[in-house]
Structures are given as C-alpha cells and as structure tokens.
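For this view, one protein chain was removed and the others were kept in their places.
Going by the order they are written in, the chains are A, B, C, D and E; count residues from 1 in each one.
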Amino acid sequence: MIRRNTIPFGPQHPVLPEPIQLRLVMEDEKIVEALPSIGYVHRGLEKIAEKKDYVQDVYLAERICGICSFMHSQNYCQGIESLMNVAVPDRARFLRVVWAEIHRIHSHLLILGLLADAFGFENLFMRLWQIRELVLDIMEKTTGGRVILGVCTIGGVKRDITPETSDYILRQLDEIERQLSAVLPSLTHDYSVKQRLVGIGVLPKDKAYELGAVGPVARASGVAMDLRESGYAAYGELNFAMVTESAGDCYARTLVRVRELATSADLTRQALAKMPSGPITTPVKGSPTGEVLARIEQPRGELNFYIKGNGSRNLERFRVRTPTFANLPPLLHMLTGCQLADVPVIAICIDPCISCTER
Amino acid sequence: MPAMSTFKKSPWVVHFNCNSCNGCDIEFLACLTPVYDLERFGILHVGNPKHADVLLVTGSVNHRNARVLRNVYDQMPAPKVVVACGVCAATGGIFADGYNVLGGIDKVVPVDVFVPGCPARPEAMIDGIIRAAEILESRNTAAITSVSCRKPLHRCTPVPDSPKPV
Amino acid sequence: MHETREWLLGGLVLIPILCGGIMAARVPKGIRNLLIVLGGMTTIACSILLALGGTQRIALHPSLGIAGAVLEPLVGALVCWIGLRIRSRLICAMAAMPLLLTLASLLTGNWAHTAETVVVIDSLSLVMVLIISIVGGLITFFAIGYMDQHEQHSTPTAMDGGSFLGVLVAFLGLMNGLVLTDDLRWLTIFWEATTLCSFLLIGYEGSLESNNSARRALLINTFGGTCLAVASFVAERDGHGTLSSLLTSSALLPLALMAVASMSKAAQLPFQSWLLGAMVAPTPVSALLHSSTMVKAGSYLVLRLAPALDATVLGGIISLAGAFTFAAASAMSISQSNGKRVLAYSTIANLGLIAACAGIHSPLAFAAALTILIFHAVSKALLFLCVGTIEQTIGSRHIEDMGGILFKMPLTTTVAIIGMASMMVPPFGMLIGKWMAIEASVDNPLILLLLILGSALTIFFWSKWLGRITTASYHHKYTIEKVSIWMSSILLIMGLAVLTASLGALPIQRYVIKPVSLSFFGQYGTRTSLSLLDSVDAFLGWPLLVVLGAILISVLVGSALFRKSHIRLPYLCGENVDTPEYSFIFRSIADTPSMALLNSYYLSRVFGEQRIEMICNPIAILIVISLFGVIFQ
Amino acid sequence: MIHLAGSIFSKLLSKPDTRRYPMERRPVAPGTRGHIDIEIEKCIFCGACQKRCPSNALEVSRDSKAWILNRYACIVCGYCVEICPKKCIRMNDTHHTPGA
Amino acid sequence: MITPNPTFQIALLILLAPFFGALIAGLDRKITARMQGRIGPPVLQPFYDVMKLLRKEPIVVNRIQVVYAFLHLAFMALSLILLVLGQDSLMFLFVFAFSTLALVLGGMCVRSPYSRIGSQREIMLMVAYEPVLIVLMIGMYLVNGSFLLASPIAAARPMLFTLPLIFIAVLVVLAIKLQKSPFDLATSHHAHQEIIKGLTIEYAGPYLAILEIAHFYEIALLFYLIMLFWASSLLIGALLACAAFFLMIIADNVFARLTSIWTFRFMWTGALILSLTNILWLYL
Partner (left out) sequence: MLDNVTETTAEALPARVWQTRQEGYRFVTMTCTDLGDSHDILYHFDRNYSLRHFRLRLPRGECLASISSIFFAAILVENEIKDLFGIEFSGLAIDYKGRFILSDGAPLAPLNKSHAGIGMEIRNLTQAASKKEARS
C-alpha cells in the first residue's frame, strides 16, 4: 500500500530565487499533484500605477521585474506611444532592439545557469554566470545600470550608443561567444546533463497550445510563436529565424534558449550595423486616452500590457500579463507524474519569474 | 575557547526574497558567482535558516510573506543578523504606496544593516554582508539564551500522531 | 542419573502436552493461568536441568517404537479427516501417504523395526530445547496478558482463550519431542502434530482470511510432512530407523526429501506463503511460530543434516536455496508497510541464511548458523511481542502509524528499539552471525553474492522502521501506555536477555557454539575453514565492548545536552503554522493549513511483493527440483 | 560526453575571474547611476523634483529651505536629475555605503 | 602501523584525523573554486566553520536527534580506529555502516519532510554501495588470505594490481560518500536544490558541527582506505589517495547530479559487476 506524501516546495526554498509555493503530493518520490500557491511577491503594482502619473510609471514598469526590466519599460512605452500616436525616431527603435536583445542574452544565460544549478552542476552554473557578467558589463557601459537600465522613455530612449561603444559591444559579443563555445556543449551534449533533461517534463504541442504556453516553452513544443515576427520596434527591418524544437521536454526548452542566444547576438549585430542616424527621442505632449493591448516578445515569451488612459496624467487601468503567468498552467501539467528530483529542473525550465507574475 | 573571530570568518547567509522585483535577487546571486565570489570571505549561501548566521532579505513585506519572513528568522540559531538589501527592503522603495506593501522588513524582524540601491550593487552587498559579519562577531555568545521565541509554547495538547491531512 | 533423565524428558514433552490438554477442556480462568505457568515453568526448569547434564543417549522403552509405528498412520488419518472437512483433496491425498506407507511396510515386513527407541541428547538438541522451552515459555506467559485484552475487543470464536492457550502450551511439548527424538517415525509424528497445532492456532479467529491462511499452512506443511514420511519409509527400508544412523549412511534420497521437508517448514521460497498468512493469528502465535518453534523445526532438521552433506552437490543446492531465500525475502520486505509482514519476511530471510550456512558444510558456517538461530529466536520473539503490544495500544500494525510511540509507549518502544538494533547493529548477536556467515561463504561465490545483496537490502527496511519509531514531534505530551504486568515484565526480561546475550556474544561463541560445531565437524573440516573459525575465536572482543560503550556514552551525552528551550519548529520552507497541536503544518493553497506528510519509501514499483514473487518463485521451484535431479544423476 | 573537462583545467591554472572587491576597486563605467547628490547652493527649492520623484524619496520645503533625500527610498532613477530646472542634482557613479 | 603502542595510536588518531579531514575538505573547496574561476575560501575554512558552529545556539527538533548525532560521530571515529588498527574488515564495515545509519536515523526521526527525503535517499545510497564495499573486503581476503585489515600492509604486492576493477568501483563509492556529483543526492554543501540540506537540515549549531567533524573523520577514513590499495609504501599510497580525491573533485565539476534510482541501478549493475568480475578472476 502506498501512502501519499505531502510536502511544501517553497516559498523559502533555495532553488527558487523567488517565493512561490508548490504543494506537492507524492507517492514515494513521484508527484501526483502539484498546486501553486502564490502571492508572496504581490505588491499591488497595478494600483500603484493608477496613482502615479504615466511618466513615473515608466520607472515603475521597469521594476515589475529586474530580470527583463528593459522589456517592461519598452512595452509600456510602446503602448503609451500607440495611445498617443507618437512616432518614435528610427534610431531609437534600433537602439531599443539592441538593448532588448542584450537583455535577452543576459536573461537566457541567467536561467541556463540556474538550470545547471537545479540539476546540481555547480561548475556550469558558475561559468554561465561568469559569462553573463560580460553582458552586464555591456549594459553598465551603455546605460549606467547593471540590471535596471532606465534608458527607455516615452518617445524614444535616453541614451545613445556612440561608435566607440558600438565597437565595444561587438568586441564583447565576440568574447561572450568565444567563452560560451567552451561551456555550452556541456549543457547540450553531456551525458549526465541529458540524463536529467531529455524526456523530462514533456509538454506535447497540442497541450502547449491549449494551456496557453508562451515563449521558449511553447517554441520547444513546436508551437511557432514569436512576437518579434510581428515586427514591432525595428524587428521588421532585421532578419531573424524563429527557433523552434519539437520534443517539448526540458532538453528542447534548453536547446531553444541556447539557440536563441545566437539569434539575439546576431540581431544585436544587425541592429548595430543598420543603425540609422538621427535623434533618439521625440518630445511628447498631452496625456494618453483610449485603450490598448501592447505586446512584445520577452525572453520568457509574450508580454501583454493592457493600458487604458482617460486623458488625465493618471492611467485608468494598467494591467500586466506576463509570460510566466501564462506558463504556470503548463507547468502544473508537466509536474504531475514526474519525480521529485525533477521538480526543480522542470520548474526552472519554464523560466519562472514570479515577481512579474504577481506584480 | 579563545575569542577567535570565527563568526567573521564564516558567516553563512540565507537569502529570502520577500517582495522583491528580482533586481536585487539576481544581484545577490551574482555575488556568489566567480566575478564577485562571496565564498572567498568564507560566506556560504545556505538554503536553510537553521544553518545560517545572516538573513539577507530583498524586497518589502506584504501580508503573505510577513509570516514567512518571521518564521525564517525565528528558525535561525542565535546569534544572527539581518541585512536588508535594496530600498524595497528598507522602506518599500517605489512600491511603498502599494496596498499590499506593509513597508520595509524592519516591520517584522530587527534589521542590522540596510544596503541602499535599486538594485543594490553587488559591491554594496559585499560591504553590507561584511558589516553584518562584524556585528555578528560583536554579539557575544552569552546572548544566546535571549533568543526571540515570541510566544510561550504552553498550549500544548496531545494529538494523534499521524492524523489525516487537513 | 538415568532415571532422572527420563523424568526430565517427561517434563519437557509430556507435561506441556498434558497441561494443554486440560486447558482445552475449558477450565476456569484462574486454573487456566495456573496451568500455563505450571507448564511453562516445568519446561523451562527441565530444559535447564537437562542442559546441565550434558550430552547423552537415552534408550527408552521399546514399546514406544511400536507406539510410534501405530501413531504415525493415526496422525496421518487425522490430517486426512481434517482435509476432508475443509474440502481439500490435495491435503487428503498427501496425508494418506503415511497410511499407505505403513501398509507398504507391513507388506514388506519391516514394520516396527527398532528394538529400542532412542533419545539423543546432543549439543544441537540441547540448544534447541533451551530455546524452545525458555523463549517459548516466556511467550506463553505473555499470551496470558495479551489474550485477556484481545478477548475483550474481539468476537468470541469457536476456540476461546482456554483451548487456544492450551494448544499454545502443548506446542512446546511437541517441539521438544521433535528435537529430542532420534527415531524417524517419532520425528514424523511430532512433525505432523506441530503442523496440526499450527493449523488450529492460525485458524483461531475463524474469519475467512484466517481460515484460508490456516488451510494454506496445513497444505504446505502436510506436503513437507509427507516428504518426511516418505523419507523415513525409504530410510527404514534401507535399515536406517534412526536419524543418527541415516546420517552416517550415504543415502541421498531421504536426505533430499528431508531437505524439502525442512524448507517447507522453515517457509523457504517457494513455500513462504503460509508463514505470511500465519500473520493473521494473534501475536503470541506469530511470536511462537516464528521465533522459537515451528519454523525452527525446519532449521533444526537442516542443521541435523548438515554433517551428512559433506561436500555433496546436495549441500550446495540447499545452501543455494537458502541464500536465494535470504536475498529474495529481504527484497520483498522492502515494499511492506505492515509491521508483522516485515517481521515475517525477515524471519524467512534469516531462516534462509541458516539453511545457506548449513549447506556450506564447514565448522565456521555451522557455528554461524547456530549463532543466527539462537539470536534470531530471542530477538524475533521480542519484536513480535512488541509489535503486538503496539498494535493493541495504537490500533494499527502499520509502520507509518508508529511515529512518536517512543513517547506514548516508552517501555515497549525501548524494548523494540533494542530488538531492532539487535537485528542489524554491531555488536549485537545477529550481526555477529551474519559476519560469520559471510566469512564462511567466501569460497562459494554465488552464495556469497546472494548474502551480500540480501544483507544490503535488510538495512533498508530495518532502518526505515527504526527511524519511524524513534520519530518524535516537538513536545508531544502523550498519555502513557498501560500494559498488563504479564506483558511488560516479559518484554523487559526478553529485552534484557537480548542485551546480555549480545554482550556475551563472544563468550557464547567460544564456549557454546564452537564446541558444538567442532563436535559435529571436527573430523570433517577443511583446513581453511578451521583456521577461519580460529580467526573468529581469536577476534579480540574489545571492539565489540567499545562499540557498546560508544553507544552508551552517545545516548547519555546526547540526552544530557538536550534542553527543551532549544526546540524549534522543523523547516517547512518558512510556512510553518505554529499551532499548539502539530509541528508539521504549513500554510498552503489559499492560506489554509496543510499537513506535511512524508512516509518512508516502499519502492513498490521496484520491490513490489508480487513482482518479486513472480520472478523468484519459479527460480526457487527450479532449485527444489534440482535437489532431486542430483539424486537421480 | 564530458565537455567541461578540458576547460576546468585551464580555469584551474589561469587567473581567477574574481574582482577582489574591497581590496581592489574597479573603475565604474561613466554615467553609472550610483547615487544622487545636491548642490544645495544652486537649489531654488521649487519642489519639482519632489513632485516628480516616482519613489517619493525627496522632501523639499521652501520655507525651511530644506532638501532632504531618503536614500533608503531613492531608486536612483535619475528622473529628478533630468527635470531639475537648475540642474543642481548630480548623478554620482559610486554606490551609497550600507548603513545600520 | 608504525607506532607499536595501540593506545597511543588511538589517541593520536582521534585527535589528528579530523584536522587531516578538514584540511582535505578545505583543499577540496579551494580547488573546486579555482576550477570554477573563483578565488574560493581560505584552505582553513572548514576549521572556521566548525569553530563558528560550535559557538552557535544549539537548536533542535527533538532529543533523539541529538543522540543520533553523537552515535554518528562515535561510530565514525570508531570505524576509523578499527581500520587503522587493522581489525577484522567486515566488523569495520558494519561499524562504518552503522555510523551512516545513525545519521540516517537522525534525519528520519524528525518530522521534517526534507530531512526524511534525505534520509530515504541516503538509505538507498547505502544499499547501493554497501555490496561493493563487502566485495572489496572479500577481495582483500582472497588476495591476502585474511580478513584482517592489517593484512594488505604485510602483503608484498600492492592490492591495486590484484584488485584493479574493485578499485574503480571503490572510487565510485568514494564519490557517493564524499557527496560528489553525480551522486550528491542526500546532502551536500552546494546542492540544496531538491531537498535543501537533506538529512542534516534539522541540525544546527554545535550539532551540525558534530556532523561536520564526523565527516572529517570519514574523509580521513576514506583516504586511508584508498591508501590500502598501495599499502606497501606509505608515500605511494598517499599519492594514490590524493589522486583519487583529485579525481573526485574533477567529477564533481563535470557532472550533473543524477537521480537516486539511477545511482542504485548503476551501483548494482555496473559497479557491482565490475568488482565481481575482479573477484571471479581471483577464484580462477
């Protein structure tokens, strides 16, 4: 007779840099039910946004989450710009792509490192995070912030990239790729790593679509969906091939992220090369009215902001639906039936960001 | 035992993310990695409050995580210190106005070191933890008995040992 | 002295049977208890007196031989009649065998072959008598207290306490007879009689389950009994009416048959199912059947045979079967959460170990077998009694329900901890036995492998259990157990016995077991095994004493350092709820409290009972068949 | 099978990547948002910075001529620096030291 | 083996072994850090850690836990003594196994799910590696004709030549015992992902220090055990052990953690068969 075990997984748990609780019901070490309990990082950001003025909200939006902070400010600015019919200067659109893609590289390296940590590969974790510091150096050099960049603003960007910094970025990217080439094969080809990833947490394509998976999780299951294809910012003028995999397991998700590192580096290079000259910002007057659902492809997938203005400096409603929020139902699906040892791996593989999920 | 500066040489840190936007968290994690390498000070990142000397908190307190923070703090053996990382942990930062933000973590646990910044830079965190380790050293072992255990455990009633799950 | 000896024999065999017989006649409770004490005490006293007298052959009146020849078919007929009543053709057919054989021997003309019936009191039978009388006696005393309570909360059955206890006491007498007699016919009679008694005891509850179990026990053991009967017939035909003469002959067929008989009684694979079924009976029965009597008859027989197995292939196969049983039963017990079943599998495993050693045919192996036999009897009896007591108190025999009992039932649990420790922890006796067994089997790689795997697996279930009963919540205030004086005193005595026996493990080794095994093997032993035995003997006792000292000091220092003020809630990811009742509740979904539960692992997908049975039973059957294959080679 | 094997040796033998922070301070990139400072002489106490500060970290009082920064509330966003009419708020590139 | 007086030897062992173990642990951490491109802690860090732990508040969940901690320590020290004094090898193994068992029981006897998971896994690991160790002892007997652990020292030929396959299997056991990837399942300093700190989770302060000290003894013990494979020369034996430990560090840095079932399967097939093959050729 098997008796069921119930254990809390989180909120204070070392594998989760962020607090969320999964209540795991297990038979021996096999998970039969996993239910999330959230609200440990709910700050009430949507309400705060209504109380601050819409320019201050740029700073607030950046702090929805520190990992892809730039994407949040970018999406917010794009939403407000579309409400106010602001035409963003071309150079600013390209600059946004540069920072967004560099941000994506940092975010992917971060989560790949955490993934390595989740399956107990400390060296790999350390190496990936050490390379990530090179990315942070780029950000610090170009924006003055390591994590929260604070460069996006309504109507454009605040800082320019000079030819020298552009060269610096290119050199740094080469260095990053050189160092990654020594480390990434271990993540994609090592026996012990594959043992922990291949066939773990399988999410079939139809389930992925039905449960609303987004970003690398969806793409790893073969759902071709990448909002960059819709051509916001300067993506319409750059070439890139969407990365998809079909297996739908943790390994596929890892591969998607690994391959996206290359796409992002490539996009950065393209954007730097094709960078038009001109101003980086336009003046913005008035207040937003109307409603919009602004969308953008974040490192973790599709990010939605519903912004409703009422003609005053305060917004009527600001709602955030982040990719992790969409990826939680697929996570529950993947967890059922897996082994306890695989819980951290599967959880990290959706790249959970609770902070933006709960706002 | 000679009063060796053992605490200063091996402060073990447990990290709890309260209401943080992740900015401070990833900066703390960055401290552990090769570029900043906290372990060279003997600092170990432990997952378990029972093994920790330093509680490093990022983010502010909300209604749900206040109790968790308190529990984590209570489960640490004395002597212990608390480091609040980032302005959220100090005052609530940009979120201080939120309906679900109770304020800085000093609302729930006694804080010894505040590290400003949004996010706090790794260098600032290193300063903060080293400072905390010094405070730890100065807290003498005799104070151990004055651990905070908020409530008396009196109301104990016998219960069946393996009751059905609630 | 001769006369006294005969009286002693009477005390050992007849008095218990007599007492049991009287009790079966529904005497009042007071007299009943008196009779039990009388029967038990007499056996214990007689066994000690007998042991003091040393080894000897006693020839009894020749008429007993005739009586045996008459009784044997009668017992067979009785079994046959029961078989008819429970509608089992198979049992009838098998039980009819002795009848037919008697007929056959009448025809062939060697009926009532022996002029005298001999009782051989050698060192082996002395050891057995001591175990049976002392351990068995104590169990019957325990049963007084146990059945009192048991009857209070169970429906009365056809066999109410009186006759039940009667059978229990009579069992001791029958077992004593079994190990003392040298006459093959009497051996068969006692053998069948114990089968019958166990049938009655297992069927005590009268429920469907217990009836089925009783029937299975009868079936399997009758099969063994029939093998024995055939063996004795064949031996007699060849002119060996007694065990001792049979063993000096080189007749393989009777040996093989007797080996099978011993396997069935000792519940070796593939015969293990009856012993597991026997768990439905009240705990004293399990204790009696598993530790000192019934199954030990099987081990006794195989040990008896051991010297005759002199490096034959037969010995190898017996050994293999035993080792295989050891490994398989250990594996099966991993998936068990029912305490009694765990004990049952562990019994099967240990009996397998004994058989494995007996087959190896070396003095060291024999000594190992004897050591295991002795310590197992005491420890296992103790454990069964503990589980019984625990079950009566907490109402469950599931291991997972036993958390925290250290505080609810301090005495029983402490004794149980000693019992469990004695099964696997140095310096207790069982471990010494296992140690010798492994060293003795170094020359048989296959057996060695099975022993190694088996002993690794045993760690699994013992530690699970031990961990669970020592579990304590933070600050539980329990109501302390109330156990009847009969039960608690017996538990205490047995606990102390285990402790002292283990303390004296090496002296016992040197002064009891080594002489016995030398007396059996002195002339046969190969050089290496003798030198190994010497190395055991030369093994300094100090590590064992130091180990015990370390345990003692650790326990004392550890508990002295503990302060109540140091207690904190366990780690539950920070979501503990500090309720006064539980220390393991965490807040979960929607802020509602949820209980953190973590049972031990049973790995039923890997070590599931059925799964392993499916693999192991066929293999075991093949081994049994090959036992005969050897003969016809 | 084991792709890291080679590079761990090169790591072992080469100089560590660690920046020995308290011992050696690395020059920060120009324009790094470290902390803000005020040149109080230039300030006209107009209160614009207080009004715009997203984090309510500033308190300006025209009457008592006070400009107070709560450095434990300032998110170092630099908005005040941008909007100050007198350009008297400066962005410094070093971080504030922790306080107790 | 050098000093004839056993009492003196025992005292020396009890006092020095933990220092030796701590030193190795410190080196381990340092080298690991360097392999990751970090500076790493001072080599003496394990000492500081233990000293600090001893000064902390001793918080526990129940009394028995404390008893088990002491049992673990006592038996670990004892098994080291049995080993170095060359006592019977199986008896040594039993004492050694019980030491681990005490740790497991200490983890099990608290009502903490993580601690219990750690314990269950440790039991699985024990069941996985115990046969290999017994086979090692059998091999030793077959080579040296005696179960005494002193016998390899007297032997002329290093055991490494006669038991090479067993040596490999023992290396795997070493990885398990040192909680190195891919086997760092039950408890480990760095791998806290699944079960935080596994079975030591409910120990704090001085009691954790006791477990640490016991681990230092264990390191010394394992070091000696490896040395036995080249017992004829103290120096070469030590070098061999150093090489083995270095190998462990490398393994720790190039493997991900695998699961307990995988470990179990691997030990009972791969490692066990490897060592049995070695035994078989000794029979031939």
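Everything below uses one rule, namely that contacts are C-beta pairs under 8 Å (C-beta built on N, C-alpha and C of every residue); 3 or more make two chains touch, one makes a residue touch a chain.
Small disclaimer: the values here were computed from a predicted structure and weren't measured.
**Q** Please identify which residue in A:5, A:268, A:304 or A:339 touches the non-displayed chain.
**A** Selected residue, touching the omitted chain: A:304.
**Q** Where the complex has a chain not shown, which of A:42, A:91, A:196 or A:219 is the residue touching it?
**A** A:42
**Q** Touching residues of subunit C against the unshown chain: what are they?
**A** Against the missing chain, subunit C presents residues 589-592.
**Q** Where does subunit B touch the missing chain, residue by residue?
**A** Counting only subunit B, the missing chain is touched by 62-64, 90-92, 96-104, 106-107, 114.
**Q** For subunit A, which residues reach the chain that was dropped from this view?
**A** 35, 38-39, 42, 44, 46-48, 50-51, 82-83, 209-212, 227, 229-230, 290-293, 302, 304, 306, 308, 316-317, 319, 321, 325-326, 328-329, 358
Convention: only the chains that are shown with their structure count from here on.
**Q** Please strip out subunit D, keep the others put, and tell me the connected groups that result.
**A** Remove subunit D in thought and everything remains one piece.
**Q** Starting at subunit A, figure out the least number of steps needed to reach subunit E through touching chains.
**A** Graph distance in the chain contact network comes out at 1.
**Q** What is the chain whose Cα centroid lies farthest from the Cα centroid of subunit D?
**A** C
**Q** Looking at every pair of chains, which two share the most C-beta contact pairs?
**A** Highest contact count among chain pairs: C-E.
**Q** Can you give the whole-Å distance between the Cα centres of subunit C and subunit E?
**A** Distance between chain centres, rounded to whole Å: 36 Å.
**Q** Which positions in subunit D are in touch with at least two other chains?
**A** 2, 4, 8, 16-18, 20, 54-55, 75, 77
**Q** Which subunit E residues touch at least two other chains?
**A** Touching at least two other chains: 33, 35-40, 57-59, 113-114, 117, 192, 196, 201-202, 204, 253-255, 261.
**Q** Go through the chains and record each pair that touches.
**A** Chain pairs that touch: A-B, A-C, A-D, A-E, B-C, B-D, B-E, C-E, D-E.
**Q** In the complex formed with subunit D, which residues of subunit B make contact?
**A** 34-37, 40, 83, 87, 90-94, 96-97, 104, 112-118, 120-124, 126-128, 130-131, 135
**Q** Looking at the complex, which residues from subunit D come into contact with subunit A?
**A** So the residues of subunit D in touch with subunit A come to 1-4, 6-8, 17, 28-29, 31-33, 52, 54-55, 75, 77-79, 91, 93.
**Q** Of all residues in subunit B, which touch subunit A in the complex?
**A** 14, 16-27, 29-30, 33-35, 45-49, 59-60, 62, 64-65, 68, 71-72, 93-95, 97-101, 118-119, 121, 165
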